[in-house]
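Every protein chain of the complex appears in place save one, which is left out.
And now, chain A:
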Amino acid sequence: MSSEDGIKKLLDAERTAQKIVADARQDRVQKLKKAVEEAEKEIKEFREKKDKEYKEYESKYLGASSETASQLATNANKEIDTIRNETAANKQKVVDLLIKYAITCDN
């Protein structure tokens, strides 16, 4: 076997070794890219989950607001009816009181 063949054999081995390391490095780069992609995917899923929770919270909370508003309106209407009834019942008494004061002079 000539020395040239031996050197060639070693150079081939060196090239193969370099390729093995280069491939490993390339895999590492790909793996880091994949890490970013997977993280983004998980982030997207997490955001969707949070968004769903938020929408449920919003509808529950603002739904309660509209219930409260209608309750307030009902109470106000009851109070208004009471005021109108009381005014009708006591109006004459008040009118008489006003007239009495208007035409009476403390001389």
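The working rule: a residue touches a chain if its C-beta (ideal position, glycine included) is under 8 Å from a C-beta of that chain, and two chains touch if they have at least 3 such contacts; residues count from 1.
As a working rule, contacts and distances are computed from a predicted model.
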item: Complex member absent from the view - protein name from UniProt, among "V-type proton ATPase subunit E", "E2 ubiquitin-conjugating enzyme", "Ribosome production factor 2 homolog" or "Glutaredoxin domain-containing protein"; value: "V-type proton ATPase subunit E"
item: Where the unshown chain meets chain A, residue by residue; value: 1, 6, 9-10, 12-14, 16-18, 20-21, 23-25, 27-28, 31-32, 34-36, 38-40, 42-43, 46-47, 50-51, 53-54, 57-58, 61-62, 64-65, 68-69, 72-73, 75-76, 79-80, 83-84, 86-87, 90-91, 93-95, 97-99, 101-103, 105, 107
